[in-house]
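Every protein chain but one is kept in place in this view of the complex.
Going in written order, the chains are labelled A, B and C, and every chain counts its residues from 1.
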Amino acid sequence: MTRRGFVTGAGAVAAQGHGHGGGHEHEHQAVPSDLTLRVKALESLLVEKGLVDRAALDALVDTYEHKVGPRNGARVVARAWVDPAYKQRLLTDSTAAIAELGYGGQQGEYMVVVENTPKVHNLVVCTLCSCYPWPVLGLPPVWYKSAPYRSRAVIDPRGVVREFGLELPEDVDVRVWDSTAEIRYLVLPERPAGTEQLSEDRLAALVTRDAMIGVAKVTVPKAGGQR
Amino acid sequence: MTRRGFVTGAGAVAAQGHGHGGGHEHEHQAVPSDLTLRVKALESLLVEKGLVDRAALDALVDTYEHKVGPRNGARVVARAWVDPAYKQRLLTDSTAAIAELGYGGQQGEYMVVVENTPKVHNLVVCTLCSCYPWPVLGLPPVWYKSAPYRSRAVIDPRGVVREFGLELPEDVDVRVWDSTAEIRYLVLPERPAGTEQLSEDRLAALVTRDAMIGVAKVTVPKAGGQR
Amino acid sequence: MNGVHDMGGMHGMGPIQYEKNEPVFHARWEGRVLALTRAIGAWRKWNIDAGRYQIEQIPAADYLRMSYYEKWFTRLVELMVKHGLVTHAEVESGKRAKGSPKATPALTPAMVAPLVSNWKSATGRDVRLAPSFKVGQRVRARNINPPGHTRLPRYARGKLGTIDRDHGVYVFPDTNAQFLGEKPQHVYSVLFAARELWGAEAAPRDSVYLDLWDDYLEPA
Partner (left out) sequence: MNGVHDMGGMHGMGPIQYEKNEPVFHARWEGRVLALTRAIGAWRKWNIDAGRYQIEQIPAADYLRMSYYEKWFTRLVELMVKHGLVTHAEVESGKRAKGSPKATPALTPAMVAPLVSNWKSATGRDVRLAPSFKVGQRVRARNINPPGHTRLPRYARGKLGTIDRDHGVYVFPDTNAQFLGEKPQHVYSVLFAARELWGAEAAPRDSVYLDLWDDYLEPA
C-alpha cells in the first residue's frame, strides 16, 4: 500500500469522475450510468414540478464550463504585475480590485489576495469542504476537493507542494490559508524573472491555476516566454 | 439520515458479519462468498506450504467458540462478590487473582479490574482498535469493535450507556478506560440487592458480558433470582 | 460535528491524484447536479451552512467513497425532501405527486449571469458590532466539540494564535446551519504557528491561518 505518489495525465482520474477519494487500490464506484439516470430523472421531476427552468440550468452549466475559470484570476495577477497602484489596491481591498476587472459573485464575495515573495509562500486549502474562489478560478479541480490534499495541506504543506514539483527552501515562510469561513483566497504569485518586456496579456497567459492556489510557481517556458 | 438508534435482535446485523461499520443506509459489502473462497484458498496455500497445521487451526476456532468467553469473567466477578479477600486481591493484583481461577493468556496478560460502586461507573473501550480482555470475556462482540461505539464512548459515555438502557445519575462519576496499551480492563459490577442467599454459581449466572464492559448493570430476573 | 469531513491533519488518505488538463465536469450529470443545486438554492429554503451540514451528515464511509458531485446529489435530494420541495416518493418514481402544485422556477435564465458575476447576498452582515478581539491580540481557539455543524476544525481547538486581521461581521455557521439564528459576529484571520498546531516536528517558520468567529475564540 503505497502512501505517496503523484500521477499525471488524463488517465489518472476515472473518466466518470468517481474514485477521487484518495487513490485507493480498491475503487468503490457507484455505477456511473446509475447516476446519469438518477440525475436525469431528478431534473425531469423538478422541471415537471416547475421548480427549475431547464434553460437556466443550461446557462449555469455553460457559465461554469466556458465563462468562469482561472483565466479571470490570471488577468488579475497580470494587472497587479504591471500596475503597482492596482497591486496596492488588490492587496488592501481585494474584492473591490477584482471587481474592477468585472469579476465577482458566488464564492467570491469576500476576497483576500495574499502575495508570494522570495521569503513567503502562500498555499490555499479548505480542510472542511472545498471552498474556492469561483469567480477568479472557476470550479475547483478534483485534487483540490480530495481527501489527500485537504488532509495534508495544513500538516505537511512542504510535502504537498513537493509532490507538485515545488521544493521550498527552509528560509521561506510557508503560510497556509484554511478557508474555514466565507473569505476566499487567491495567491498572487511572484512575477518570473525575464518577463520585463512582456505585455499584460502575455503575462496573463503565463499564470496558471496551480500558481494561484499556491502549489506551483509561475515560470516562463524555455522558448523565450512564448506559448 | 437518523444518527441514533438501538437495534436488538439477531437480524440487526447481517448474518455474514458485514456492514458493521455504522448502520448506514447504504451497505457496501464485499460479497460474502468471495471472502469464503479467498480465505479457503489462503488456508489451503498455507497448509500446502507447511506454514500452518490444520488441526491447530481447528483447535483455535474451537477454543474461541467454546472454551473462552464471558462465563470466565462471570466466575471472577461472582468469586469477588462472595469472597472479600479474593476481591481485595482482584483489585490490587488483577492478573494474579484471575490466574487463580485458571484464566490468562493472550490479550489478558496484564489485567486491571475496576470496581463499580453506587458513585462510580466504569466503562471500557478501545478507541484505536478493539483491545478486549479475551481470557475473561472471549472475543469482543461486533458492536464493541464498531466505529459507533469506539468513537462515542469517550466523548459521550452517558449517551452510549443510555442506548443500552442504562441511565446514570448526575452524581455518579463515569470513568472511561480507553485501552490504548496492553493493559486490559474488566469491570467488577455492583452485586445486585437481594442476592444475599445466592450461591457463587447462581451469582455467576447473573453476570453478563455487557456488565463487565460497563454498558449494563447486573440485575436479578423478576422471578426471584432464578434463571 | 467531529466528522470525517474535518480532515485537516489526517494521514493515510493516499497520494494526491493530479489530472492534467482536467475538464470542468467529468460527465454531463456532474454539471447538471451543480446547476440543479444552484437553481434550487434560489428558492432560499436553506442557507449555505445548512448545505454544508447536510453533506457532513453523509455516513463517514460513504463520504470518503463518494465522488464530489455524488455527495452534492445526495445533499440536494435530502434537503429538498426535508424542506418540502419534493417527496422521497417523487424522487423514487420520478413522477410528480398527483395534485401537487405546479411552481414557477425561482431562477430564470436572465438571473444566471448576475448570480455568478455580481452576487451580493451572502453571509456578510452590514451591522455595527464591536469586535471582541483586536489585531495582534493573542487568542486561544476554544475547545468545543459540538455534535452539530461548526467551522472550527479539530486541529486548531485549544491552540494559541494571533489575530492577523478582522474580516468584519458574518453570520455564525453553528446556529445558522440549524436555522437557530444568524448570530452575526466578527470573523478574524487567526495565525497559528505550525509548531503550535503540530508540535516540534513542524517547520519552525511555517504557519496556518484560519478564519474564525468571535464565539470560537477566547483571550489567551
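As a working rule, a residue touches a chain if its C-beta (ideal position, glycine included) is under 8 Å from a C-beta of that chain, and two chains touch if they have at least 3 such contacts.
Model, not experiment: these values are computed from the prediction.
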| message | Please identify which residue in C:4, C:24 or C:122 touches the non-displayed chain. | response | C:4
| Residue of C:29, C:172 or C:198 in touch with the missing chain, whole complex considered | C:198
| If you put the missing chain back, which residues of chain B would it touch? | 2-10, 12-24, 28, 30, 32, 35-36, 38-46, 48-53, 55-61, 63-65, 67-69, 102-106, 109-110, 112, 125, 127-130, 134-135, 138-139, 141-143, 145-155, 157-158, 160, 163-164, 170-183
| task | Against the chain that's been left off, what residues of chain C make contact? List them. | result | 1-4, 9-14, 56-57, 59-61, 64-65, 142-147, 154, 158-159, 198-199, 201
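Note that only the chains that are shown with their structure count from here on.
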| task | With centres defined as the mean of C-alpha atoms, identify the chain lying farthest from chain C. | result | B
| Geometric centre: closest chain by C-alpha means | C
| note | Averaging C-alpha coordinates per chain, one finds the centres of chain B and chain C separated by a number of Å equal to 40
| request: Please report how many Å separate the Cα centroid of chain A from that of chain B, as a whole number. | output: 50
| remark: Where chain A touches two or more other chains at once, the residues are 28
| task | Provide the list of chain C residues touching at least two other chains, using ranges where the numbers run on. | result | 65
